[in-house]
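As structure tokens, the structure follows; a few thoughts come after it.
Note that this complex is displayed minus one protein chain, with the remaining chains in position.
The block that comes next holds chain A.
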Amino acid sequence: MKLNERSVAHYALSDSPADHTGFLRTWGGPGTPPTPSGTGRRCWFVLKGNLLFSFESREGRAPLSLVVLEGCTVELAEAPAPEEFAFAICFDAPGVRPHLLAADGPAAQEAWVKALSRASFGYMRLVVRELESQLQDARQSLALHRHSSWKAISSRCKPQAPDCWSQVLENGHSLPRDCNPTGLVEEGGSRSAGRGLAEWELQGPASILLGRGQSPVSPETSCFSTLHNWYGQEIVELRQGWQQRARGESPDCAGLPLS
């Protein structure tokens, strides 16, 4: 099966963040027996996302091996020879041999087992969704909080229309549930499709959200003045309407009688 190995190796060597690094003893490799024996080979390991790379040394210019950490579990293991601190990456798939590795000490062993257990794409996706929903909660609370503060301020400053204000605010838009960062990312992504060049390093929600204009539903930005203006538009329109109706209803406001 072909793989874009040059790109994979480039990614391994790039300055993209590594989730864990360290020396580990490894068994297996070309020319080694199927059952691990001996003390293994000491290599420099780099974990990036769901990919575990090994190098000859810290300065290695090309990865020796790649393990794709999907559909696997990490378990403590017995190492051949009197080596401790061993663990194995075991795959569900039939015919895929476990990878046996050994750390230099108990702390390193624990750290590696933890890091490798959390390395799957699915785990990361769960975490991102969790934070997304926390952000939604925080935004909604903030919107409600702002509504109630404006209500308090308006009833103090504008005694003639407190009911108008409260009606508007109750009918006003709380940040809708469907207007979430994922939705915006999707929208933003489709916008960037129309741009001449996609940005290499800025692909991601941050740049998409900063690059786009106002959302049609509500501004998904934490800039208060923008939010204030946006909520204010509807209120200004309603006030104008109210003032017009007030003038129309009162005969005193019909203008000066013609003499």
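In this section, a contact is a pair of C-beta atoms (placed from the backbone, for glycine too) under 8 Å apart; a residue touches a chain by one contact, two chains touch by 3 or more; residues count from 1.
Here is the rule we go by: contacts and distances are computed from a predicted model.
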item: Which of "Pleckstrin homology domain-containing family J member 1", "Protein ROOT INITIATION DEFECTIVE 3", "D-2-hydroxyglutarate dehydrogenase, mitochondrial isoform X2" or "Phospholipid-transporting ATPase" matches, in UniProt, the chain that is not displayed; value: "Pleckstrin homology domain-containing family J member 1"
item: Which of A:L24, A:V67 or A:A86 contacts the chain that the document leaves out; value: A:V67
item: In chain A, positions touching the absent partner; value: 1-11, 14, 16-20, 29-30, 47-51, 62-68, 70-71, 91-93, 95-97, 114-115, 118, 120-122, 124-128, 130-135, 137-142, 144-145, 181, 185-186, 189-190, 193-194, 197-198, 200, 203-206, 209, 222
